[in-house]
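Structure provided below as structure tokens; questions to follow.
Every protein chain but one is kept in place in this view of the complex.
== chain A ==
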Amino acid sequence: MRVTGLIPARFLTLTSHVVLLISVLLAREENVLACLPVDFMEVDYRRRDGEFLGGLIAGLALTALEYVGFMTGISMFTGLPSLISIACHTGASISLAYMVMDSWDCQLYWWVFGLTSALPASIEVGVMINVLMLRKSI
């Protein structure tokens, strides 16, 4: 069976993930405050803020990697990896929107990062290795 309509769906979910990551990055102050105790020091704030910012930039870098694989056509016409990627990025968009709205604890971001940025990016790297180095067609 031919699966159609995956390319725009994947592009749009990836883009919404990027848009929400940038929105969280610009409005991260509340999330950082949510994971600090009531009486926190300036140093604690700086450290947490740095961790959170690093996580967000890592998420952006992983989506950039996926954009490269997608736009150059390496994984554009794959079936299952695209579906997994669409599911992950949809989940990421929804959970990041909740993160901004409900000002989640910044530690919870790492779950979002692991499940919805690292997982599809590692699948993408697997596809890239298969296609570019092992010369398989997926």
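Note that a residue touches a chain if its C-beta (ideal position, glycine included) is under 8 Å from a C-beta of that chain, and two chains touch if they have at least 3 such contacts; residues count from 1.
Heads up, the rule we're going with is that contacts and distances are computed from a predicted model.
A.B. asks: With one chain of the assembly withheld, which option in "Signal recognition particle receptor subunit beta", "26S proteasome complex subunit SEM1", "Cytoplasmic tRNA 2-thiolation protein 1" or "Transmembrane protein 216" matches that chain's UniProt protein name?
C.D. replies: "Transmembrane protein 216"
A.B. asks: Could you tell which one of A:S23, A:T90, A:S103 or A:N130 touches the chain left off the display?
C.D. replies: From the options A:S23, A:T90, A:S103 or A:N130, the contact with the absent chain belongs to A:S23.
A.B. asks: Contacts of chain A with the missing chain: which residues?
C.D. replies: Residues of chain A in contact with the hidden chain: 8, 11-12, 15, 18-19, 22-23, 26-27, 71, 73.
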